[in-house]
Structures are given as C-alpha cells and as structure tokens.
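As you look at this complex, bear in mind that one protein chain is not there, while each of the others sits in place.
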Amino acid sequence: MNQKNYPELRAEGLRLRYGKQEVLHGIDLTLRPGCIYGLVGRNGAGKTTLLSCLTGQLAVSEGTVMCGGAPVWENAAALANLCFSREIGTTLGNGPNNLKVRDYLEAAALFLPHWDKAYAARLVQRFGLDERKKICKLSKGMLSMVTIVIALASRAPITLLDEPVAGLDVVAREDFYKLLLEDYTETGRTFVISTHIIEEAASVFEEVILLDEGRIREMGATDALVGQFAAVSGAEEAVDAVCAGHTVLTTERLGRQKQCVVRLPGGPGALRAGSQVDVEPLTLQKVFVTLCGHEEKGGGAA
Amino acid sequence: MTGRAVRFLLRWAALLLGIAVLLALVTVGSAALLGTEGNFLAGYLVAFPLIAEVLFLVSGSSMAMFLMRLMVAMSCPRRAAWAGMQIVTWLCWAALLAISLGMFRMARVFGMEMLFSTDAVFHGLFLALAGQLALPVGLLQGRRAWDLVIAAGIPGIALTGIILSWLWQQSMLPIPVYQGIQVVCAGAVAALFVAGRRLAMRLAPQQM
Partner (left out) sequence: MLQPFNEQSVLYLQVAQMLEDGILRGVYPAEEQVPSTNELARAYKINPATAAKGINLLVDEGVLYKRRGIGMFVAPGAAAAIAARRKAAFYQDYVIALAKEAASLGIGAEELAQMVRRAAEQKED
C-alpha cells in the first residue's frame, strides 16, 4: 500500500503483572506499517491490556515497546505516531463524566499532531452527534461513535481501536467498516482493531492476531491462517480414516456421524478425502472458537 | 507538549478564576451599595481567602481527575501533563492570592473588623496547600480508602486554617506556634508537589 514511511510498532518480551499475577506473558509482536490488523480474543484474554501497553498508556513490567525504533513510554515523538481510541467512561472517580463531546474533540485536536479537523467535522455530522452533549448523557452507540471519530480523524500513522463496534447495531457496524476502508485506501495507515464480532470484520483484516490468556496463540495473514483448517464430516469410520495422522483439534458427534476439525499447515489439499466425507473450510470465527474455546480441557496438548 | 497541556488547562482555569472574580465583584459591590452592617455578603470580604482555598481545591481536583486522565489518554506524556497542571495551578494561586489580598484591602476601606489573619504569607501558604492537594485528591478519588482520608482530611485542614487564622488575629496565638505552622505548611506543600508528580507518572487511564 501507500506506505509513506510509517513506522513499525514492536513489542519484545512484553510482560505485564498486576501485583503477583501476570496478565501478559512474554508477548513478541511486530506491527508493520500500512496493514489492518485484527486483534481477537476472549473476554479477559488481555486485548485491552496489550493495546494499553503498546500505546504507553500502561507501563510494562518487563520487555520493551518501540515505535520506529524508539521506546514509546513517555516519549512524545514516538507517541505522536500513535492513537489509542478506547471506551469513553461515563463515570469518572465518584461522579458522572460531565465533559462534553466537544471537550474530547478539542483535546484530540490539541494533543494529536495529525488531527484532521475537517474530517472530524464530517464524521460528527455523518453520525449525527451533538457536540454539546455531555458524555454521561450519551447512549452506548453514540459513545462508540465518538471513539470512532477520534480514531479516524486522528490520522495517526498507527491507530489502535479497542472494541470500536461494541455498542453499535449492525447497520452502524457496516458503516464503520466502510469508513475504515475509505480511510485506509486514502492514507494507508496501520490499524489495529480489537473485536468480539469476528466474522463480519474478518474480510477487513489483512492479518489477524489471536490472543489467548495473555499469549499470542496465532498471528499472520487471515486467509493463510484460515486456510490451514478444514472440517471433515461424515460417517465416523470414514472421518477417522481421512483424519488419521493429522492434527485433530475438535470432534463433534451426532449419532454415528462425526465432524472433526483438522489443522494442516500445508492446507487441506493433503487430505485424501474420498466421496464418503465432506471437507469444508472454516470461517475465521470458527477457527477462533476452535483454538480458543478450551471446552474440553485436559483432552490433548493445547 | 507542556505548552499544549497549559493551553488545554487554562480554559478550565479561566472558569475557576471567572467564578472567583464574579464572587469578588458581587461581594465588593454589595458592600459598596448596601453597606457592611448586617450584610452577610460583605462578610465574604474578610472570609474570602477561605472560600478561595475551597474553590481552588475543589476545581483543581476536578481538573486533575477529569483532565489529567484525558490528556494522558490522548498520548500526552505524563510529565508534560503534570508540568502543565503545575503551571496553571501556580498561575491560579497567584491570581487568587491577589484577589484575596485585594479583598482585605477593601474590607479595611469599608472599616470592617478583621476576624482573620491578613498575613499574605500565611494565606499564600494555605492557598498553595490547597493547590497542591488538588492533584493527589483528584487522582486518588474513587479509591475507597482514599475517599475516606480525603473526606476527613480536607475539612480537617480547612478548619485548622480557619481556627489558626482567627486565633492569630485575636492575638491568641504565640508567634513561634504561628511561624511553626507556616513551616509545616511549607513542608506539606513541597511534599505534595513531589507526591503529585509520583502519582502523575503512574497514571494509567482505564478509559478515555
């Protein structure tokens, strides 16, 4: 894409501890310029924590976070490349958040060096946001929209969004992906988007990062990752025969029918599937659930 | 970045100072128009510094709570946000002290009895204390134990200041005690300055 010399964001040996408990275990991550990354993981996997560490919002316990070769922590030059757009709190301390939408936009304009005021205005209008409204009076959807305005109008070379579509209905979500791609095709900047709603976003992610219990389970091109998996279904004996010798991840049985999810690094072409079984590809969402479901603990090696 | 933090905070500080100036004008105006006898508003001429301290502490901690977090969340380095907060705090301190002393002068002009100490140093120190308390109070608010400390501590300090000031004015306080209090106050200001910076450097916003 049109890279424009955007920097890369890199974490090495990143560990985060809250007191005695370690929440992120040795994360190694390189975010190359001009790519849209999806960060997916279950609740409590550590997505928000990871994003906070990457953007200097949270101090790491061990390891380094570098942007363009310089440490991120308390470094204005490195931070100038970053924008972390996250949930806006409706309460602060003991009281409601009486700041207005306008206050957030003004703060953004002041502190984010690449802020595009005209773009922000267009987005505010498109979303139908009232700048004079107090944050504590906004609906969940509107709060998400403010987050999105800040993220997009920041025009930061590396923009990280924490669950931007969480409060949005499906129409608004589709609109977000559209806006995201419009911005991306125009600027080619790096985006990292954490989300729960995986399948509809999968086509937008060039690469995906699977975070599971504080570790990166998988990371790589979306289609390359998804292409390694297949669901083999049919009669039990036939399925077992086809799957023999391959890594079987999950098994589901219904009567004498069986479905196994297999993983083949070289792709399902290696399967000698006859006419007795159906071999189907998996969606990213299904791959995620397969890898991070942990339904049957103690079954095999994780 | 510190410059931007200052610009950002000045807007809010202007609000605080605006209120203080308004209050001052109303007070002086009422004294001029209605006289000082039985005029409770005019009473604020002598009590103004106390109001100023409370105002300073409340708005300062509010600013710390809301705006420090927002600045850091918007990628402003913590030390720049803290420095900006300090600059604006001291500017407000200077303004509020000036208004307070001006109010004392007006009180004398109206021939009012001074109930409280008019010593600039004394008020300067207590006002500085209020200013430096604002940041830790603002950042620690929301944490159970600290809320109790704050709820008990602030009125405690305020009351101490009022009582001491009154005692001094009534010549009931020995000089060494009076001066000792001021030294303790100065020490507290310095300690809070350092504590505030430590807290600011550990700021990790959980939300924007």
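A and B are the chain letters, set down in written order, and residue numbers restart from 1 in every chain.
Throughout what follows, contacts are C-beta pairs under 8 Å (C-beta built on N, C-alpha and C of every residue); 3 or more make two chains touch, one makes a residue touch a chain.
Just so we're clear, the structure is a prediction, and the values are computed from it rather than from any experiment.
Visitor: Quick one: which shown chains sit in contact with the chain that's not drawn?
Guide: Contacts of the unshown chain, counting the full complex: A.
Visitor: Tell me which residue among A:T64, A:T91 or A:T185 touches the hidden chain in the full complex.
Guide: For the chain that is not drawn, the touching residue is A:T185.
Visitor: Of the residues A:E174, A:E237 or A:E252, I need the one that contacts the missing chain.
Guide: Candidates A:E174, A:E237 or A:E252; residue touching the omitted chain: A:E174.
Visitor: In the full complex, which bits of subunit A touch the chain not displayed? Write them out.
Guide: With respect to the unshown chain, the touching residues of subunit A are 1, 35-36, 174, 177-178, 181-182, 184-185, 203-206, 222-223, 226-227, 230, 267-269, 273, 275, 279-281, 283.
One rule holds in what follows: only the chains that are shown with their structure count from here on.
Visitor: Which residues of subunit A touch subunit B once you look at their complex with the stated criterion?
Guide: Against subunit B, subunit A makes touches at 52, 55-59, 74-76, 79-80, 82-89, 92-94, 97-99, 103-104, 106-108, 110-112, 147, 150.
Visitor: Going by the contact rule at the top, pick out the subunit B residues touching subunit A in the complex.
Guide: Against subunit A, subunit B makes touches at 1, 4, 7-8, 65-66, 69-80, 138, 141-142, 147, 202, 204-208.
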